[in-house]
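The next block holds one structure in the form of structure tokens; read it before the comments.
Heads up, one of the protein chains got dropped from this complex, but the rest are sitting where they should.
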Amino acid sequence: MVWNTNLRWRLPLICFFLEVALVVLFGVFVRYDFEADAHWPEEKRHRNIASDFENDFYYRYPSFQDVHVMIFVGFGFLMTFLQRYSFSAVGFNFLLAAFGIQWALLMQGWFHAFQDGYIFIGVESLINADFCVGSVCVAFGAVLGKVSPIQLLIMTLFQVTLFSVNEFILLNLLLVKDAGGSMTIHTFGAYFGLTVTWILYRPNLQRSKERQSSVYHSDLFAMIGTLFLWMYWPSFNSAVSNHGDAQHRAVINTYCSLAACVLSSVALSSILQKKGKLDMVHIQNATLAGGVAVGTAGEMMLMPYGALITGFISGIVSTLGFVYLTPFLEAHMHIQDTCGIHNLHGMPGLIGGIVGAVTAASANSQVYGYEGLLHAFDFEGTKRNRTTELQGSFQAAGIFVSMAIALVGGSIVGAILKLPCWGQPADENCFDDEIYWELPEKQENAIYHSEDPALKPETP
Amino acid sequence: MVWNTNLRWRLPLICFFLEVALVVLFGVFVRYDFEADAHWPEEKRHRNIASDFENDFYYRYPSFQDVHVMIFVGFGFLMTFLQRYSFSAVGFNFLLAAFGIQWALLMQGWFHAFQDGYIFIGVESLINADFCVGSVCVAFGAVLGKVSPIQLLIMTLFQVTLFSVNEFILLNLLLVKDAGGSMTIHTFGAYFGLTVTWILYRPNLQRSKERQSSVYHSDLFAMIGTLFLWMYWPSFNSAVSNHGDAQHRAVINTYCSLAACVLSSVALSSILQKKGKLDMVHIQNATLAGGVAVGTAGEMMLMPYGALITGFISGIVSTLGFVYLTPFLEAHMHIQDTCGIHNLHGMPGLIGGIVGAVTAASANSQVYGYEGLLHAFDFEGTKRNRTTELQGSFQAAGIFVSMAIALVGGSIVGAILKLPCWGQPADENCFDDEIYWELPEKQENAIYHSEDPALKPETP
Partner (left out) sequence: MVWNTNLRWRLPLICFFLEVALVVLFGVFVRYDFEADAHWPEEKRHRNIASDFENDFYYRYPSFQDVHVMIFVGFGFLMTFLQRYSFSAVGFNFLLAAFGIQWALLMQGWFHAFQDGYIFIGVESLINADFCVGSVCVAFGAVLGKVSPIQLLIMTLFQVTLFSVNEFILLNLLLVKDAGGSMTIHTFGAYFGLTVTWILYRPNLQRSKERQSSVYHSDLFAMIGTLFLWMYWPSFNSAVSNHGDAQHRAVINTYCSLAACVLSSVALSSILQKKGKLDMVHIQNATLAGGVAVGTAGEMMLMPYGALITGFISGIVSTLGFVYLTPFLEAHMHIQDTCGIHNLHGMPGLIGGIVGAVTAASANSQVYGYEGLLHAFDFEGTKRNRTTELQGSFQAAGIFVSMAIALVGGSIVGAILKLPCWGQPADENCFDDEIYWELPEKQENAIYHSEDPALKPETP
């Protein structure tokens, strides 16, 4: 098989095609919602809105900006730990996310905000689009270094669609709560990504092993990503919650969970090393598991100590995963998980769904207040008579639905991506920016698949 | 000519002189506006303001913080791509911006907020000062590596003044809208900077060529700058818009335009390289053009698909500029544009002005609502009878005025900066931190102009 990584026509064509399609679809469907439309002064009068401050923009914009930073800098830089793949990590994350947020505005719009033939968007749509793309960034972590940007665009195209379907089932049919996406973003994204990488298994990946590690300064670049994810996660888990106490509470719960997670990650990292030394991979990744694990329950009355316990356990599970589970999955199940997403998004996502289900099931009007309980779980309309125990069961069902769609969808998309026409690199050319980028410096000791026409040296 | 880069007396003297002058002028003129003054509790009663939340601080502070990050980290780190000039890039940007925002508070204050002999400042003043300094950061990009910090302070002194004059003409005389500064910041800043660098043309700059490029990790530092500019641009374009729908809409338009811009920048970068490889320069710069290009129209009813089209075109124009136009301008017109600001701020700024003019001219009360139209374009008072077509013409006039002031002002300032007394480096010592900084490590293979007394090696 010839691995042709010269993307000179394929990549531009797919980018142009996608963007033109987006423009047409936006032209047909997408409009500003009433809070972003110039009719707002009149709308305020009609709806008896006293102040401009009741515009949802002011409730959600600060959180939106933090989520935006998590998607582009958080994920983008977290993946720069690879010594020779940093350009691709941050650059391809940039590309897939820029495409993904546009496609998500349409997809999620059709499912959630379609009215009179139009999709009406506001700041909450932007947040939800960023969330959707977050699940693609998660999956990217599993295939990082082994795929071409074209494969990433295709994966984004399908994954955004599957995410929107899953989200619709969970939020609109099962009527579960998942404000921080433990199920819709992390569980779904991780198991989708793991399935894809399993299908795209590379038997000779060890030929690229020397590049599948960090160097001192690339670990520092990755810490930039880690810290922006860690610090802004309270915004992530509260960005789409109800105004008032729910946003406030989700911030507190996430803050607590992440703090506890750091301590248990550090403890495990040390105890599992012969000389007690810490491993940057754990500090970069496992410390974030607490944020994933309170995605669902963050806006619920989890209680601060409940958040601490959740974070504490997540850090342990995540670090154990990095040390034992990821190597096992690679050696025995052919799952080559570059970033260890199973340890940060997979297992903690499941924890998050479970914690959410339990917290929902044990909710009652004493803890929440009568009105508070109705408000927190939207027990109105069709959900009017749902008990909290039933809500808990639906929450749990949400975990299974997310997993199922992830596994089935991941298989289909993996099969599509396995076609040899997307410009993917040969097994010995993985984790190497040289393949897709004009690098400022020559890379020494490069071993290239000699048949790849893109890599034949230029005759001087 | 002797290039004396020892700044030991000149730099401190100019810093002290400027700061003392600023203190005196602030003492004479600058006061807190009523929302930042301790009389606020009484003012609230007088003005029938119900809640502290009506203080403009809450409407604008989150956006202000993002703009602040763009000026200091965004521009500062974007320019660290130069392998041996990162200290100067981020450090001199820090210096000129810290000086510039103080001088801008005065300058813009005299033009816009002068009342009873005082300049009253609030958070919107801080935003506008940051905006003004943004145009200096733009111009810095053209002369980066070839000027001393003293020249930068002088350039800032004059450019802030010219910016304020231009801004006054556009916003107060022509009564145009330019919330995101496509004309006042980007067009003005770019053509000013290009004029200055043309006047400061260095015939032997190729002697420093080996340093006028990046290395692997300096490109990553630059991506930090790129991403913070890209992510926070919605705040930049909405920070001074009307409360409510205008701020909300400008965020949505900018988000969309920037997303589309990424796809077309990547497409062009790939298609213009023989093997389809991407160039970090394009990913760092061209992907931002969409933000510049919706600076004017962002708060207008550009429609999401209109924003996508604008961003899409901007990415194409910008990348073509980097590949073809900048080398051409350097070879044939003696314009040595270090950062390619013409491609990110010049041409996209013109696009932004044009898009703004067209969008304004085609505005009507159906799209905006009757009240909305008046509100969006301030069609009241002296502007009461202005038609949207006339508004569009004035918008277009704003482009020309900005260009004119940039070219004339740039010529004058360029001539002043050409005086050989400002500590500028010789042609062979450009792009080199060693000139102005105590570096932690020795630079190998340094070639220095032997006459510069600042660079004679110390006798041991």
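Residue numbering begins at 1 within each chain, and the chains themselves are lettered A and B in the order written.
The criterion applied here is as follows: a contact is a pair of C-beta atoms (placed from the backbone, for glycine too) under 8 Å apart; a residue touches a chain by one contact, two chains touch by 3 or more.
Everything numeric in this text was worked out from a predicted model, so none of it was measured.
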item: Residue among A:219, A:337 or A:433 touching the omitted chain; value: A:219
item: Which residue of A:21, A:173 or A:278 touches the chain not shown here; value: A:278
item: Which residue of A:94, A:163, A:312 or A:394 touches the chain not shown here; value: A:312
item: Touching residues on subunit A - with respect to the absent chain; value: 50-51, 53-54, 58-59, 62-63, 66, 83, 213-217, 219-220, 223-224, 227-228, 230-232, 234-235, 243-249, 251-252, 255-256, 258-264, 266-268, 270-271, 273-280, 283, 287, 301, 303-305, 308-309, 312, 367-373, 375-376
item: Touching residues on subunit B - with respect to the absent chain; value: 6-12, 15-16, 18-19, 22-24, 26-27, 30-32, 35-42, 44, 51-53, 55-58, 61-62, 65, 68-69, 72-73, 76-77, 80, 86-87, 90-91, 94-95, 98-99, 101-102, 105, 121-123, 126, 149, 217, 221, 224, 436-441, 454
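Going forward, only the chains that are shown with their structure count from here on.
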item: Angle of rotation relating subunit A to subunit B [CA atoms, steps of 5 degrees]; value: 120
item: Euclidean distance of C-alpha centroids - subunit A vs subunit B, Å; value: 33
